[in-house]
Each structure stands twice: as structure tokens, then as C-alpha cells.
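A single protein chain has been omitted; all remaining protein chains appear in their positions.
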Amino acid sequence: MPASYAYLGPEGTFTEVALRTLPEAATRELKPYVSVQSALDAVRVGEAEAAFVPIENSVEGGITTTLDELVAGAPLMIYREVLLSITFALLVRPGTKLSDVKTVTAHPAAQPQVRNWLKTHLPDAVWESAASNADGARLVQEGRYDAAFAGEFAAARYGLETLEREIHDAENAQTRFVLVGRPARPAAPTGADKTSIVLWQRDDHPGGLRDLLGEFATRGINLMLLQSRPTGAGIGNYCFCIDAEGHISDRRMAEALTGLKRICLQVRYLGSYPRADVRPGEVRPPFPGTSDEEFVGAADWVVRCQDGRF
Amino acid sequence: MPASYAYLGPEGTFTEVALRTLPEAATRELKPYVSVQSALDAVRVGEAEAAFVPIENSVEGGITTTLDELVAGAPLMIYREVLLSITFALLVRPGTKLSDVKTVTAHPAAQPQVRNWLKTHLPDAVWESAASNADGARLVQEGRYDAAFAGEFAAARYGLETLEREIHDAENAQTRFVLVGRPARPAAPTGADKTSIVLWQRDDHPGGLRDLLGEFATRGINLMLLQSRPTGAGIGNYCFCIDAEGHISDRRMAEALTGLKRICLQVRYLGSYPRADVRPGEVRPPFPGTSDEEFVGAADWVVRCQDGRF
Amino acid sequence: MPASYAYLGPEGTFTEVALRTLPEAATRELKPYVSVQSALDAVRVGEAEAAFVPIENSVEGGITTTLDELVAGAPLMIYREVLLSITFALLVRPGTKLSDVKTVTAHPAAQPQVRNWLKTHLPDAVWESAASNADGARLVQEGRYDAAFAGEFAAARYGLETLEREIHDAENAQTRFVLVGRPARPAAPTGADKTSIVLWQRDDHPGGLRDLLGEFATRGINLMLLQSRPTGAGIGNYCFCIDAEGHISDRRMAEALTGLKRICLQVRYLGSYPRADVRPGEVRPPFPGTSDEEFVGAADWVVRCQDGRF
Partner (left out) sequence: MPASYAYLGPEGTFTEVALRTLPEAATRELKPYVSVQSALDAVRVGEAEAAFVPIENSVEGGITTTLDELVAGAPLMIYREVLLSITFALLVRPGTKLSDVKTVTAHPAAQPQVRNWLKTHLPDAVWESAASNADGARLVQEGRYDAAFAGEFAAARYGLETLEREIHDAENAQTRFVLVGRPARPAAPTGADKTSIVLWQRDDHPGGLRDLLGEFATRGINLMLLQSRPTGAGIGNYCFCIDAEGHISDRRMAEALTGLKRICLQVRYLGSYPRADVRPGEVRPPFPGTSDEEFVGAADWVVRCQDGRF
């Protein structure tokens, strides 16, 4: 296995910054790729040990490109997640003034995060989408656009100046990134873990989705993300990407997944990994009746009943 | 273990008739007891291998005396069930005419089954309860009452005549009897089995009972009996005696029982045994997602995910 | 309408004592009847304005005779309930000593409440059932049995002595009585009310009963009694007598009943009446989202949406 991580490039994006917060990144070669798809393909074909890509942000919700790649094709698995607070800087060529800015660019995902700022400060500026925020900075450097929204760290790399910083329509804007690899034994549970899966309903009927969610609810498992994605079978046909609190080695999660596997048309397991938003000590204890001890005790009791020892 | 069965006596009751339909009864000594309690105590103290008692009938519902004995005290277990169609005969001393009958007797459980007949044919007769239908017949023999409702088979034993036969207010009147022993490995599943349990709720809140029943419902398990019984903790405090379709060795039943054990204050297992109402070939197949194969397949899949082999 | 109340007699039973706790009883003629059935029939045929009968006790649970009368026949309605603490006295002819007691009697419903006392203090005494506890006292007076379990208040009436008082196997033994009349506008809500209904399932399938209970659960309504009763259609066919917290004029209760009416084969309304166990100030407030204000506000909102005013 090559000791390299693919990531959504180019260099100088939030993705790279987030990736470098992972201790293991220090010992790998970090290779930028032009798209989420190509980064994940690098993993699938064995060019990279893992790929680091954005999967959710507080403004756009689930990153559909990433989710769609995880939903289809050869199975992949989430190893780790990273949360990064996102604020934008407006980068310009040295000497440009705000009043000079007629065209702005950035990755489309940046747009909702800067929309209000733009409406207020540059109501007449024309927006053009860039392949990435860093690429937008590069295009400004090349003179194609007047200004780019990007992480402030990109200014130096592209010889630009920061005209405005800390631009973010929403407070607490964060992006969640995941390190994705090929199927492997999940990381050991830490006590503050998350499990990601994709569900396809067996058939569509009133209560179908409610019953799927019931497999989590009746075992006291909280959901952190529910993102519908088209199955490709035509409009109105969706599968569901779900992040749920807990680890597949928790008894309640294992049983919930067993239940889903039985009643769904298909379930794709996307991994169990430490949560980046809380530390183990901060996690709410299991609801009454859902701890591992209670599951084990109850299963033992059933076995004793089956054996006539009760 | 003594090769004897206790049963709710005296001789000559429906209970004895039902007991004799069990092949194994032919090889045991059958000992009548004066009450359900004493018959079950005979099992508890080791005087009898098992006890045969009524547990449910189509007019009265669950026989509370029997249920209360199973709910409390040293654990017992249902080994077998028998269904017997119940119709009464009106037994009198030879020569008695219907117009002579001023007093009638029978076990109180008989009353609802003959109430309408009595109102129509003997509206002025005074009812007195007897300890059993056979005992009622004996009291008629002794001259204490004019007539007894009992199984026609009791006439000969007590030297009585049948004045009327096939008395039954409800069509399809049946009584269900159970053979009860000490905890043992349940009988092997036949494909048409029933599991009996008692549930005590952990706390009483809106939806509490609904959630308990949900453990069966979400696994496609049908209920055949739900009988509340007071817990003894004051009015409004109930436990629930439940008969559910299936055997504890069925995966769906085992998981439902595990779930109940986790979320209930207490669960008492009362056994899994062949159903007397249908034969294996007549049982509805499991609902989609609830067959043993699907449970096993789903559990295997979770293990593969836990191992990184997916 | 005759100004009389029928009650389960004879005089001198717990029923009469409970009835006399009702203020309105002081202004009615109180007429004892020999059975629950005859007391309720007196109401149905217009002989009595209402009938007062036991419906539940803390040892036996629902009184099936009463429930079965309410479930079938011309509709009746519960107007009021009374709770009475039940302890028994052992009544004997003057001069009888405990060691002289060879036979004891009482109504069968008393048996579970005195069973343990009997086993300890009179293990060899023979039990014979009486038509009522008062009737048992009368039979002792007549010399037919040696002792009767009855309310201590019955001693004077039948010239008996109290050999032992405060006999009760279970602490907090209570019986709940109801005043039953013909259908009428329910009593105004007091803030601590109860609603009684009977449900028949439309068809029997896994989850059927769970879904019925869900109509209460999803609206935050707690259940106080769930008693299955045979429908008469053969063993395993049950309807459900339910007592639920709240009044039919509460919006959450009205909507729950509407839901049940839609999805059940049949619903019989048995009335809404003040709870005897708590006073209005002691009742838990409605769960979030289930108060009358929230129901009214939400319904108004839907109307505004339907009218385009949102």
C-alpha cells in the first residue's frame, strides 16, 4: 500500500489545511487531485492509501459529489473525520481596491457562505465558478478575475493580497472532511464514535422510511445526518446517507445495522470512526436498556431460557 | 422425577378429558388436585412431574387463577397446550324434570357459557358456585342441588342423567389447557409454535406498552393473547401475560425477547411449545426480513463489516 | 327517570359502603340487585337511573363480569368512579374460636386477598364460595359455615363477631367501583379525568394492537387499564377495554378517539369522568405539543394555510 494520501486539490485549499491537522498526514505523501472523484478513484485503484475530501458543511449540508461517490462504485470506507471552521478572505492582486472588483470567483460551495457579504459589499460583481477556491485564486493571479474568495492562507501562495477577512454568512461555519480508504477493520471504538451507512428501501410505502429510522430510535441511537441521494432510477427515487452516533462494535449499533440489513433492499456500510465534534468524556451515556451490558445480559438470558436454565 | 401428572380435579372434568388427549398422559399416573394452585404447587415441590390446568377459554379469556400462579412464585414453564371444545350437559338425578330444577350449580367459569340458556330455560333457578363442574355433579348426586352443568361424560360417574346436552352460549367455545412443569429446555420447534412470557414495565409513561409491543411488531411477530394481571402494587399496576406466535429458537423471537429483557423491569419466560390450533404446514410464512435466514445473513454481514470484509 | 340507584347487593357489602361515599347517593333510593348483570339490566330497562358496580380491583384486575356487561348489549356509560380500600374481617358466630373454624366462605373475588392469611392461620379450613361477602356472612349466621371473610361493617348486620380484622394479602388493596347509566353528555372535565373505551381490531396482524395504542402514545396520553376480553368469536379473539388519562373534551383525547374510530373495526365509548385517585391539581401537565392550546393553534394554522393566509 503506497504511503500517500490523495486529497481534493489544488494545494492551498481548506482541504489541505484540514488534512494537515491529522497526525498521520505528517508521515504520508500528500497528493492533490482535481476532483473528489479522481481522489477517490486513486484509492480504488490503489494509487493512494486513502483520500481526504469534504463531505458536509454547515451551509451546504452533505457534499453531494462526495456522497454520490461513496454510495456507488467499489466499496470505500471512512477512516477518520476532521472539522474545520471556514471563513473566507477576499483575495486580490496587489493594489486592487474593493471598488475595482467587477468579477469574483470561488468554488460553487463557497457561494452560499459569501452570498450576503457579496450582496452588501459588491452587489454588482459578477460571479464565476472556479474548480476550487485555490484555483480561483490562481485565476485572479492570472488576471482572469478581479477577486477570489479563498482561505487567507492561499494569499501567499498565489501572490495575492487580502482585501477582507473573516467573511462568512453563517456563524459557526464548519466543513467536515473525511479520510476515505478501502474496506478495513474499523478503528477501535473510543466512546465517542460515529457510524456512516447508506440505505436503500425495499419498497416505497407509507411508513417505510419511518420504520428504517425506527431501527435506530428503538435502540436509543441518535442520528447526526440524513441526506437523501437519488438512486439513478428516476425522479423521486432516493437512497439515504445516514450518520448515527456510535460504533459498529456497540451492541445497539450492531443490532440496528442487522435490523436494517434485514429490512432494506441494500445497506452499504461506510465505516465507524471517532467523532471530531466531541471527546469521549462528553458523550451522553446510553439510554436505559441500550448499554452493551444490558444487551449482553439480555442475550445471555435468552440463551439460558433456550437451555432451560431460568 | 415422579412419573405423574397433577391436574385440576376432581376426576370427570373437562380438564381430565383434555389431559387424556396427550399421548404422554397414558404413561403417567394422573393425580387430581383440588385447585390450580395445589396442582402447580405439586410441581414446584416435586410431587408431580407436571400439572395440567386450564389457562384460557373463549368465553372468559385468560384464566386468572392459572396466570397468577405462573406470574409469581418459583418459575414454571409451559410444555404443551391442548384445545378442547366445551359444551355442557345439564345433569340431574334420575327422574328430575326441567320444571323441578330450582337450584343449579357448576364451576363459576361455566356460568358465562350457560348464562343465556339458563335465562331462557330456567329463569328462576338459583345459581350456586361449585369448586368444579365435577364437584357440582357430586353435589347434585348428594341432593344438595337439583342440577349441575358439566361435561356429559360426568353423568355416568355420578349416577346422573343428562336432561339437556350441547349447551353453549357461544359457538366455538373452547378451553385451552396447558401442561406446566419446572424450567427445562423448551420442546424443539415444530414450525407452528407459541411462546408465552410475562412482562413488567420499567416505568409507566405514555407509549410504554406500545413500545413493548413494538418489539414484537417490528419483527413481524403476531400476538395471540395479551392479558393484564395486577402486580399487587395497588390498583392500576399491571403486568402483561403475552402469547406470541413462534419459538424462542426462532431468531426473530429470540431478538424480540432480548429487546424486551433490556427495556422491561422484568421478563418471565413461560416456555415455547407447539400450537394446538394449527399444524406446521398451515402457518403463515415469516414476513419479509424476519426469516431465520435473513437474521443469520444480516448478522453475518455485520460481522463482516466489523472485520473489514465488505 | 326513577330517582334510584341499583347496586350489586346484598346490603352490607363493600359495594354499598362505596356507593354511600357518593354525595348523590344520599338523595336516591338505593336498591340491591343479586348480580352485576341484573343491576345493569335495571338501568337498561329504566328501572334505575344508574347502577353501582365494582369494575377493577388491585388483586383481581378488571372485574370481567362488569366489563363484559359494558362491552356488549345496549350501550351504557360510566358517570363516576369510587375507590375503596379493601380489608377483610373474619366474622364468626359469637363464641367461635379460630381453632373451631373448619369451613370458611366469601365471594370468590375475596379469595386472592385472603389466600396467604388462610394458608398461615387456617391451613386446613375448607373454602366454599358464596354469592357475595355479605351472603357469606348470612350463611355463617345460619350455621352453614363457620366463618366468613367480609367487611367488618357486616358483623353487626348478621349478628356476628369479628375474630380478626385488617386481613389483606396485598398492601394497598383497593376496589374501584363505577356508577353506570345510560348514554348522556359526559360530566364536565375537571382537569383530572379518565376516559373508558372498548376497541375491536379491524384485523389481526403483527403490530395491530401496537398501532391502536400508538393513537394514545403519539398524543401523550397515558393508559391506566388495558384489559382484554373475549369477543365471543372463539379462543384468541379479544377486544380491549381501555382506561386512558383525560377527558373526551380534551383535544388530544378527541383526536385519539377519532383515530381509533377510523382504524378499528368498532369503538365503544364508555364515558369520561373524574378520576378518584388524584385531584385536578395533582395531574401532570400535558406533554409538549399536546395541550389544548397547541391543538387549537395548530388547527388554526392549517386553516390559515388552506386559506392562503400564512
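Letters A, B and C name the chains as they come in the text, with residue numbers starting at 1 for each one.
Definition applied: a contact is a pair of C-beta atoms (placed from the backbone, for glycine too) under 8 Å apart; a residue touches a chain by one contact, two chains touch by 3 or more.
None of these values were measured; they are calculated from a predicted model.
S.K.: One chain isn't displayed here. Which of the visible ones does it touch?
M.R.: Displayed chains contacted by the hidden chain, ordered by label: A, C.
S.K.: Going by the contact rule already stated, which one of C:G46, C:G73 or C:P183 would touch the omitted chain in the full complex?
M.R.: For the chain that is not drawn, the touching residue is C:P183.
S.K.: Of the listed residues A:A3, A:A233, A:L265 or A:V296, which contacts the missing chain in the full complex?
M.R.: In the complete complex, the chain left out is touched by residue A:A233.
S.K.: Out of C:G46, C:G159 or C:G289, which residue would touch the omitted chain in the full complex?
M.R.: Hidden-chain contact among the options goes to C:G289.
S.K.: Which residues does subunit C use to touch the chain missing from this display?
M.R.: Contact residues on subunit C toward the absent chain are 75, 77, 183-186, 202, 211, 214-215, 218, 248-249, 254-255, 257-259, 261-263, 267, 269, 288-290, 294-295, 297-299, 301-302, 305-310.
S.K.: Even though one chain is hidden, which residues of subunit A still touch it in the full complex?
M.R.: Residue positions of subunit A that touch the missing chain: 56-62, 64, 68, 83, 108, 112, 115, 127-129, 131, 170-172, 174-176, 204-207, 209-211, 213-214, 216-230, 232-238, 240, 277, 287.
Here is the rule we go by: only the chains that are shown with their structure count from here on.
S.K.: Return the distance between the CA-based centres of subunit A and subunit B, expressed in whole Å.
M.R.: Between these chains, centre-to-centre, one finds 57 Å.
S.K.: Between subunit B and subunit C, tell me the centre distance in angstrom, where each centre is the average of that chain's C-alpha atoms.
M.R.: One centre to the other, that is 25 Å.
S.K.: Centroid from C-alpha atoms only, then distance subunit A to subunit C, rounded to Å. What do you get?
M.R.: Taking the average C-alpha coordinate of subunit A and of subunit C, the gap between them is 59 Å.
S.K.: Where in subunit B do residues touch two or more other chains at once?
M.R.: 211, 214, 218
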